[in-house]
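Pasting a structure here, questions to come.
Only one protein chain is missing from this complex, and each of the others stays in its spot.
For reference, chains read A, B, C and D in written order, and residue numbers begin at 1 within each chain.
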Amino acid sequence: MNITPRVKEILSWYGSANPGTPTNLARMLSAGRLGGTGRMVILPVDQGFEHGPVRSFAPNPPAHDPDYFFELAIEAGCNAYAAPLGFLESGAAKFAGEVPLILKLNSNESLGVGEPDPAVTGSVNDALRLGCVAIGYTIYPGAADSNDQYEALRGLAEEAKSKGLAVVVWSYPRGSGLSREGETAIAVAAYAAHIAAQLGAHVIKIKPPTAHIEQAASQRAIEAAGIDISSLAARVRYCLQAAFGGRRLVVFSGGEATGRDALLEEIGGIAAGGGSGSIVGRNSFQRPKEDGIALLHDIMEIYARAAAGEAVAAG
Amino acid sequence: MNITPRVKEILSWYGSANPGTPTNLARMLSAGRLGGTGRMVILPVDQGFEHGPVRSFAPNPPAHDPDYFFELAIEAGCNAYAAPLGFLESGAAKFAGEVPLILKLNSNESLGVGEPDPAVTGSVNDALRLGCVAIGYTIYPGAADSNDQYEALRGLAEEAKSKGLAVVVWSYPRGSGLSREGETAIAVAAYAAHIAAQLGAHVIKIKPPTAHIEQAASQRAIEAAGIDISSLAARVRYCLQAAFGGRRLVVFSGGEATGRDALLEEIGGIAAGGGSGSIVGRNSFQRPKEDGIALLHDIMEIYARAAAGEAVAAG
Amino acid sequence: MNITPRVKEILSWYGSANPGTPTNLARMLSAGRLGGTGRMVILPVDQGFEHGPVRSFAPNPPAHDPDYFFELAIEAGCNAYAAPLGFLESGAAKFAGEVPLILKLNSNESLGVGEPDPAVTGSVNDALRLGCVAIGYTIYPGAADSNDQYEALRGLAEEAKSKGLAVVVWSYPRGSGLSREGETAIAVAAYAAHIAAQLGAHVIKIKPPTAHIEQAASQRAIEAAGIDISSLAARVRYCLQAAFGGRRLVVFSGGEATGRDALLEEIGGIAAGGGSGSIVGRNSFQRPKEDGIALLHDIMEIYARAAAGEAVAAG
Amino acid sequence: MNITPRVKEILSWYGSANPGTPTNLARMLSAGRLGGTGRMVILPVDQGFEHGPVRSFAPNPPAHDPDYFFELAIEAGCNAYAAPLGFLESGAAKFAGEVPLILKLNSNESLGVGEPDPAVTGSVNDALRLGCVAIGYTIYPGAADSNDQYEALRGLAEEAKSKGLAVVVWSYPRGSGLSREGETAIAVAAYAAHIAAQLGAHVIKIKPPTAHIEQAASQRAIEAAGIDISSLAARVRYCLQAAFGGRRLVVFSGGEATGRDALLEEIGGIAAGGGSGSIVGRNSFQRPKEDGIALLHDIMEIYARAAAGEAVAAG
Partner (left out) sequence: MNITPRVKEILSWYGSANPGTPTNLARMLSAGRLGGTGRMVILPVDQGFEHGPVRSFAPNPPAHDPDYFFELAIEAGCNAYAAPLGFLESGAAKFAGEVPLILKLNSNESLGVGEPDPAVTGSVNDALRLGCVAIGYTIYPGAADSNDQYEALRGLAEEAKSKGLAVVVWSYPRGSGLSREGETAIAVAAYAAHIAAQLGAHVIKIKPPTAHIEQAASQRAIEAAGIDISSLAARVRYCLQAAFGGRRLVVFSGGEATGRDALLEEIGGIAAGGGSGSIVGRNSFQRPKEDGIALLHDIMEIYARAAAGEAVAAG
């Protein structure tokens, strides 16, 4: 595996880690079409658990089969494929070594009522026996039981790191202290990224930040500091700052964009702001496979071009 | 033990497992009258714990004796016998090796009030010392404490798998977010099967799905995807799809059928839809033993014929 | 230690156990005046913890001294003496080997308010270091926290069995789903015995069942099956059936009887119904020692005569 | 260390213990001015944690320094000094071997609101590394969370005993089922002593019992048994009976007495009733050191004289 200078630079951010962790980060960063660029596109599939197979997979029936996602990630050239225990157990042997795997350790089903409260459905040992490069874990900062989530993550991350795995944290603000718009407000999104970083995440996933201001105190601080929040690129740039001065990998899910063009424009903003990449779920698998692959390639192309531009600027 | 091509094919679905697990699945799939067909009829007996001995066993007094169920399962040629700790401890030595055993690890008594909340009454180690092929566990997706159930199952399943056992999960949607009819609605039943599969179950047990639609979102998704839910066979077929594209064993309990003929017709629908088999409790032991055996044989005959038809079609 | 044929027969019910467990059951069944008959009279003393020393021991002041109970059990020829940690620690060394001991692992004090909720006050290791033959544990089926009790018992019983001890379970239905009379209703008492058996108890203790019917469903089932509940003997016989077809030891506490004659008549009913014996607490120690011993001897005589009659019938 | 016959007799009460435990009890019973008499005066200091330094130590400023209590206990010739982790850590090395130490494992602070609910602030391992002879633990029988306290004590006591330490239990009835006066009512105090003994305590600390009757049932039992509760000595005598027929060490805190003379008269009653000694906190350290020592000496003198009288009577 050839480690590019940009990947080497990224690995240098994680100097306190056991060698196994940068090794596994390198595997993710060097895989697929964006391998070596420092940018990543990851395929995550926990919609079946979160919303049920009818709403998740019926729009594209072949996606009922777990092999479909391995094949989609491999054929599209994703950096990694992230899913809960059952999906990874289903194909990890058959597709061994073909794509880096992230075992998503907690998920939330939607048959119950009340605030999201994910159940832990896998272990670090599961991730190891299935050959994964990382564990994934979702936290809901601001939720009533966020402390339980932080403390469970603490233990899982410590164990994962001691065994050379990487730690990917989905950070989604939520709870009675936040409005619906507030969940993606720039100050809140940046805060969510910072919490994940403080909890020891190597890769952080947040939603694209909006220009919404949730709290007067944030408004004053943003104005006083003259932080530019006028464009998505600018806001992404600030979120990267909030995640340890740009020295943590921060990837983004799809935001408010609906439709292919809007989505690609959004990705363009993320890429321009220096975002480390995208996590693309429904948009990639709720359409025929060739369409999904084409879309993923277009997204990768945007990141590849941004990375090349950066390299030129740096060079 | 001769492993048939169909059983080999089923075992291939579980490629990530330790060899002990497909070994134990093969034991179940190769036992009894349906041995080798890929279909199963399992005898489950936790009614004594769930509803008390008077309501469960008084209709057929010899069934008060735990030996009765071992004998029934063996004489009828069931693929396995599933029961809580006490029942299995009672006969595991006397009937050692005569029928594959599944230790049911949680059960619910009905002297209390409130939502079902099963207690864990056995351990993986109990299953091992009693010579079982699998552990069994019930989850109630949608119930207030479903997360506790998922997380307990997570630990038990991980331990069971690491010791080469198979994992059988009963998945019964329940809770304040669902109507009584909604518990067996097609989208909900398929969701229940999918959750069990994601939690790592090798064998999944659900109730026969009905054409009821619980949520408008499901209705739209079903219609948009053109999923056929017009017959029980079609609905069973979709539930198998939801359980990893048909690559998990899914067995069914008795549904709304009352009376022998209606039950056999229901089984016919399940078999036609490709269902992996049935779990037959009360219907098999709340009548004289010869009647129970005769009924089980009729059920097995339906599955055997469906399997033979499939083999012809495949051949 | 000479093991009689009847004791050998009883031990055969526990074929799945490690040899240590039937060894300890044999010690209990072979001790005292009823040794070898298959019947038992056990002295239990947790009244001090449950109701305080004034109400428990002041009626017979020498009973304030824990030695008193060891001496009473030994002199009367009981099969075993059951008590909480403190009482057993107090005399286990002085009376080592003179009477089989059962360490009662949970108890309930009555200074607080609310539903009974026993605290765990001893461990399996305590039972081993004190030379006990068994652990004792109380469950309250139907109580709000019955699941906690079942799950704690599960762990303790698994550990006890793995170390060759026997498990004695006191099963007392309770809770908001039951009327006061319902707690001893025949269907409920039989259910309580069945639950204890399913949880893996070797010896089960219930209260004498009454002809009360708590639920219409039970009424119908009892009538349909033609179960005889007209006499205490008949009801005891059904409870034994409910406890694995008569293949578990089931002993009874004192019921509604007040006064010596009524008590002995009640014992007569239990003995006639095949009950495995009695647990006699307050009646034996809240009177002068010679009176207590005389009463215990009368009780044992009833069981001895019933056992002899059985032997004749069997012979 | 010379073990007197009286101490040997006391040690014989604990026949089931590992030799380490009577060794440590012998150290306590043989230390200080009362060494060898079978009576004890123990200095307990958790008032700082329980009520804050201002209210506890400001009345006698040198008592802010933890060395002060070691010196007070040593100079006065106490049998032991009991305190929480911080205080013992502070001086255990400097005063190593000069006075037996009891590590108080739980304490309650008074900045919060609601029922007393002590936090566990030390471990058995802490007691061992600091060279203590015993652990100390407070239970509140009747309190809402008394079961949690009993169960935590169970584990700590089992560990302590397995490592040869002694176990001292403070037993203070409390909770919504008791009136303020009821907390020291004779039947309740005796019950509290009995519970501590059943939980396996070697030394029990209760408050001086009053003639108050909390419950009609107790009243009737006391009258029926003709228990003498007319004097403090008589009531203390009954509490000793309740603690295993006088075969457990029972020490008393200060009761309602205010002022030096009233306190000494109260001690006289305890000593006359056969009480094993006193635990003297505030009275000993909220005055100048020489005054504190003088008071402790007067108290010890009362016990010494009672012990001598007993010896004469016994001789």
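The criterion applied here is as follows: a residue touches a chain if its C-beta (ideal position, glycine included) is under 8 Å from a C-beta of that chain, and two chains touch if they have at least 3 such contacts.
The shown structure was predicted, so the numbers you read here are calculated from the model rather than taken from an experiment.
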{"item": "Omitted chain - touching chains that are shown", "value": "A, D"}
{"item": "Per the touch definition above, residue among D:E109, D:E151 or D:E310 touching the missing chain", "value": "D:E109"}
{"item": "Candidate in contact with the missing chain, chosen from A:I195, A:V236 or A:L249", "value": "A:I195"}
{"item": "Candidate in contact with the missing chain, chosen from A:L72, A:C132 or A:L178", "value": "A:L178"}
{"item": "Residue in contact with the excluded chain [from A:T4, A:S110, A:S146 or A:Q286]", "value": "A:S146"}
{"item": "Contacts of subunit A with the absent chain, listed as residue ranges", "value": "13, 15-17, 141-144, 146-147, 150-151, 154, 158, 173, 175-178, 186-188, 190-191, 194-195, 197-201, 217-218, 221-222, 224-225, 227, 241-242, 244-247"}
{"item": "Subunit D residues that touch the omitted chain in the full complex", "value": "48-49, 52-55, 57-59, 61, 64-68, 84-94, 107, 109, 111-113, 117-123, 125-126, 129-130"}
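By our rule, only the chains that are shown with their structure count from here on.
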Apart from subunit C, which chains still form joined groups through touching: A, B | D
{"item": "Proportion of interface numbers common to subunit A and subunit B (over half same, under half different)", "value": "different"}
{"item": "For subunit C, residues that touch 2 or more chains besides their own", "value": "none"}
{"item": "Chain contact topology (line, ring, star, complete or other)", "value": "line"}
{"item": "In contact (per the touch rule at the top): chain pairs", "value": "A-B, B-C, C-D"}
